[in-house]
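Here the complex is missing one protein chain, while the rest keep their positions.
Chain nomenclature is as follows: A and B, assigned in order of appearance, with residue numbering initiated at 1 for each chain independently.
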Amino acid sequence: MKITGLVTVIICGALLIFYAMDFPDFGDGTSPASTYLSPYFIEHTIEDANVPNIVTTVLADYRGYDTMYETTVVFTAGLACFFLLRRKESQNPPARFYRHTPTGITLRIEEGGKLPAEGSKVFMRIDSLWAPDSLIIKNTCRLVIAFIQLFALYVVAHGHHSPGGGFQGGVLLGSSIILFAISNDLRRSIKRFNEKTSAILGALGVLLYAGTGFLCLLLGAHFLNYKALAPIFRSTAAMARSHGILCVEIGVAFAVMAVMIWIYYNLSSAGKHDEGL
Amino acid sequence: MENLIHMIGAKFNYIAYIILMMIGLYALIAKNNLVKKIIGMSIFQTSIILFYVSTAYKTGKAIPIVEHGHGAHSVIHATDYINPLPHVLMLTAIVVSVATLGVALALAIKVYRQYGTLEEDDINSQIRIQAGK
Partner (left out) sequence: MVQQLPALLIIVPLLTALVVAMASWISPRLCLPLTFSGLALSLAASIGVLMEVIAHGPVTYTMGGWNAPMGIVYVIDYLSSPILVVITSVAILNLISARKSVEESFPGKTGAFYSLYILFTTGMIGIVATGDAFNLYVLLEIAALTGYSLIGLGNDRAPLASLNYLFIGTIGASFYLLGVGYLYIATGTLNMADLARFMPQMADNSMVLFAFIICMTGLFIKMALFPMHGWLPNAYSFSSTAATGVIAPLTTKVMIYAMIRVGLYVFTPAYIFNTLHMSKAIVWVAIAAIVMGSLLALAQKSLLKMLTYIIVAEVGYMVGGFFLGNRMGITGATLHIINDAAMTLCLFMAAGAISYKLKDDSFASMKGLFRKMPVTMIGFGAGALAVIGIPPTCGFFSKWYLITGGMEAGQYGFVAALLFSSLVNAVLFFRIFEIAHFEPFADPHDHHHHGHSETVNEAPLSMVVPLLVVAAALIVLGIYSGDIVTKIIQSAIPAGIV
């Protein structure tokens, strides 16, 4: 297998490099790729959608249809991880670990054993690979999470003017919850942001995107033609496009955030949602 | 010879993407461990991102965000900004590769749960033993 791989790779690589020699030079501004379509996008972004960030305009408007499916791909991945991995906990869970907080003794309760009451102050459920809580990690994360979320909202809202947008902001929002799950434990995180919320919010985010497009269709324009939303936003066509882009970016942010958390829950606990990283 | 060196200098980004891609492809074909294969797959996909993004670059030009966006009275020249389209396309490709990675890891977890190993030849010998029974 190693030799087959090496031979394939060398042949493919040599062919690719041979043909790469005909490419335009790196940084060449006169290649067809830079002179045919892209000047239109650059020169008309303000006039068409009133958005200075050209990548945002192309992403959510000129090629907004691609981006809708891109969001759907994210949602699909979340759904796929759930579908493949999730298993409900059986009636008799396998051995669990509890810590008697006053004494610091760890109890291992065998399968079928009597478990302490839910929400007990004295017994704390711990992971099988448990390390004592670190004061520094917990408090640093507690401090940082709020700022991560604030920055995420800024990234989502400011995608029109600076690098950013729904995907980036959504990932940041998701990572703040994942950070909470890592610094505390998975169960506490699921209590705050449970599976149902993440599943429904993920679908809702994509629905917000597709729904915005569908609304345009219902208003008589083509799918995703935000111009049709002008009467709703009481604005000019260009501003309607700008607002439409914001709507779909928010949808993307919700979807990406929820799905990232959902994937993390399923992957980190192998679908059991009891203990993870 | 000098010509060749000049050529490589002018197209080093394309050569870099090809080398990365071949590393990924090699891992996908030759590695025995499933997680190593998944890593190879990620490298493979990332190399394509490098390829697209490097086509967008124009020497010395600004990022594709119009300066003084609102209330700008000056005319926008397309030659002042790099090409935004490949960046948009690659945002899609990044998302696709993240999604594929997630599904691949989920499948790898399922495989591990089934066989207790991620080494492909171990798994195959287990399958052979089961089939023999």
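We take it that a contact is a pair of C-beta atoms (placed from the backbone, for glycine too) under 8 Å apart; a residue touches a chain by one contact, two chains touch by 3 or more.
Everything numeric here is computed off the predicted structure, so don't read it as measured data.
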Report summary line: Among the options A:L6, A:L84 or A:M124, the absent chain makes contact with A:L84
**Report entry** Contact with the hidden chain (one of A:Y69, A:F97 or A:F123)
**Finding:** A:Y69
**Report entry** Contact footprint on chain A, counting only the chain that is left out
**Finding:** 15-16, 19, 22-24, 31-38, 40-41, 61-66, 69-70, 72-73, 75-77, 79-80, 82-84, 86, 88, 196, 199-200, 202-204, 206-207, 210-211, 213-214, 217, 221-227
Report summary line: It is residues of chain B that touch the chain not shown, namely 25, 28, 34, 37, 41, 44-45, 48, 51-52, 55, 86, 89, 92-93, 96, 99-100, 103-104, 106-108, 110-111, 114, 123, 127
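The rule is simple: only the chains that are shown with their structure count from here on.
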Query raised in the report: How many angstrom between the C-alpha centroids of chain B and chain A?
Result: 18
Report task. Going by the contact rule at the top, pick out the chain B residues touching chain A in the complex. Result -> 7, 10-15, 18-19, 21-22, 25-26, 29-30, 32, 54-61, 63-67, 69-70, 72, 76-79, 81, 83-89, 91-92, 95-96, 98-100, 102-103, 105-107, 109-110, 113
**Report entry** Footprint of chain B on chain A - complex, ascending
**Finding:** 1-2, 4-6, 8-10, 12-13, 16-17, 20-21, 23, 25-29, 31, 33-34, 37-39, 41-43, 45-46, 50-55, 58-59, 63, 66-67, 70-71, 73-74, 76-78, 80-81, 84-85, 161-163, 167, 263, 266-267, 270-271
